[in-house]
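This is the structure I have questions about; it appears just below.
A single protein chain has been omitted; all remaining protein chains appear in their positions.
Read from first to last, the chains carry the letters A and B; within each, the first residue is number 1.
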Amino acid sequence: MLTDFTFPSEEMIASFVGKNILGAPQFSKEELEAVLGVAAFYEKALKEGKRLWDMDGKVMAALFFEPSTRTRLSFETAMHRLGGRVITLAESPENQISSTSKGETVHDTIKMVDNYADVIVIRSPRTGDAEIAANAASHPVVNAGDGFGQHPSQALLDMYTIVKEKGNPEGLTVAMIGDLKYGRTVHSLVDFLKYYKCRLVMASPDELKMPESIVQKMLDNGVEVKFCATIDEAVAEADIIYMTRVQKERFADLAEYDAVKDMFLMNGETLQHFKPGAVIMHALPRVNEISLDVDDYPGAAYFRQAGNGLFVRMALLALTTGNVRGAFKPEWAL
Amino acid sequence: MLTDFTFPSEEMIASFVGKNILGAPQFSKEELEAVLGVAAFYEKALKEGKRLWDMDGKVMAALFFEPSTRTRLSFETAMHRLGGRVITLAESPENQISSTSKGETVHDTIKMVDNYADVIVIRSPRTGDAEIAANAASHPVVNAGDGFGQHPSQALLDMYTIVKEKGNPEGLTVAMIGDLKYGRTVHSLVDFLKYYKCRLVMASPDELKMPESIVQKMLDNGVEVKFCATIDEAVAEADIIYMTRVQKERFADLAEYDAVKDMFLMNGETLQHFKPGAVIMHALPRVNEISLDVDDYPGAAYFRQAGNGLFVRMALLALTTGNVRGAFKPEWAL
Partner (left out) sequence: MLTDFTFPSEEMIASFVGKNILGAPQFSKEELEAVLGVAAFYEKALKEGKRLWDMDGKVMAALFFEPSTRTRLSFETAMHRLGGRVITLAESPENQISSTSKGETVHDTIKMVDNYADVIVIRSPRTGDAEIAANAASHPVVNAGDGFGQHPSQALLDMYTIVKEKGNPEGLTVAMIGDLKYGRTVHSLVDFLKYYKCRLVMASPDELKMPESIVQKMLDNGVEVKFCATIDEAVAEADIIYMTRVQKERFADLAEYDAVKDMFLMNGETLQHFKPGAVIMHALPRVNEISLDVDDYPGAAYFRQAGNGLFVRMALLALTTGNVRGAFKPEWAL
């Protein structure tokens, strides 16, 4: 029972060494809880002011083929907090600043970077790039989001947040609001929620419903699924409310977008419909899907959620490279 | 009397912990001299080849929402020389590489980064962004320039430079040349000069005169103010000559710009009008406002001035985070 985080066994820790982190589905329940346990270990160490150097002397390559400030800074900070070093390639489709602009493939870029780094974090607008990278590299590759594919560290930090905010996730009711069709985040999260028989309550525009295949996967795992017409209805029975953004560019018909664009927003009024103690999550950045007057609500966890990304990413970097050592600088070094 | 720098008292050092550095006006004379004293302490340590680690294990976020190479590299080096780590977000208006391009507010970006960093340095083209950041963050925020607002670390390094170059600033005559209307730098500097009863001598195009409110503030503080028609007249009685650039885009009428654009430039000929030992300062980058033949003049202090930014920024980072410790790596680590 996951009411609290447990530091994993040596065998479990050893099983991560050299592994690529490509998607949420690769994690068994035990592996998921192992990552969360190591994340909690690092969170505690940082809170106590310990100077970690588990990854002293090691180098992480952050290859961001599309901009993602939050994820990049979170991974970079994770490596720094572990005492390691960072090399960064940050480019956007509009601003190709690397040799990939000369026509180099992701495969070749990875073959090159693999010479320099002990672990490679890759973000790409192209689905499948993380797997291409993993095949090219001799060092572990961590997928930081590839197109419509996976974003496993986000799903892991979401689970970490749920447990920190609510304790045992067993049987919780999770409301998912907004764009459930293209939302990589919620798709990955359900892969973990199924381990704890969480109930799913969903509210989205018709165009942006959760894909049937994912719903079926949940049902096959004995997860109860419910569809609601309004956000107020969905939040009414939720312990966790996961907000996502409804983006204009997802709609072929702009009239359709205009009709629904204000239906799945949360504001201070929405809070009236909450169960006591309900928690609001969001992968950020937000635009207007959560209004500012919600920020003061004690269960508004989205900024804490972003913070949790740090500990989970520290765990992934240290686990895959075999550096979960709990090495602290001695007293005189503080 | 500030003829030399004095390391501040423990009480004074403690008073900086957790403070935001938003603008020059927030500094009392004692606080100003405390920062300079700590800067001098760090300069001495570096000159002696000491390996500092006052900020070992700590992370600085450099958020540059507009390009400013000099200021960014100076802050980043300051953190590295203190043994700390750096995460950087560098974007330009033309090249929005962060999630702020998806519509995220500065407030939300800071709430996120506040989870990762122990101190946040922000540069923005929008006046007031530094204060928004300070309100959003639980960690100290250092304003590295916000629009037409403040740029306090520049004013501090300017004062540090004046004292290093001339000793006691009491009663010095400071000439300010060029754009005194939009020049954030000279506006901030006068807030410090008033503590030492410096005389101000100004030469600028009519369109770019020092704002009346600032002149009045100087007069109210018993500072003598004089306006000159030419650069030659202004430099004639100056101990310090602070050059700024006259930019074309400040003029509504281009004919007006053409009429004055060459009037406030300094070249080898201008040096003939100097008092012996006069010092030239400039916040850099320069274009043509100081010609290359001036660089060999011993009092041409602008590159030394840029170097002083390092020590002052080390002081600000260590003071606000409570890390002025003078922690050096032991002998065997050298």
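Details
The rule is simple: a residue touches a chain if its C-beta (ideal position, glycine included) is under 8 Å from a C-beta of that chain, and two chains touch if they have at least 3 such contacts.
Computed from a prediction, not measured in an experiment: that's the story for all the values here.
Only one residue in the set A:W53, A:Y195 or A:F251 touches the chain that does not appear here, and it is A:W53. Note that of B:S68, B:Q154, B:T244 or B:N323, the residue touching the chain absent from this view is B:S68.
Even with one chain removed from view, chain A keeps its contact list with that chain: residues 53, 56-57, 59, 61, 85, 87, 89, 95-104, 108-109, 111-117, 330. Within chain B, the residues in touch with the undisplayed chain are 51-52, 67-70, 73-74, 76-77, 80-81, 83, 90, 92, 94-95, 284-287, 303-304, 306-307, 309-310, 329, 332-333.
Following the convention adopted for this analysis, only the chains that are shown with their structure count from here on.
Averaged C-alpha coordinates put the centre of chain A at 40 Å from the centre of chain B.
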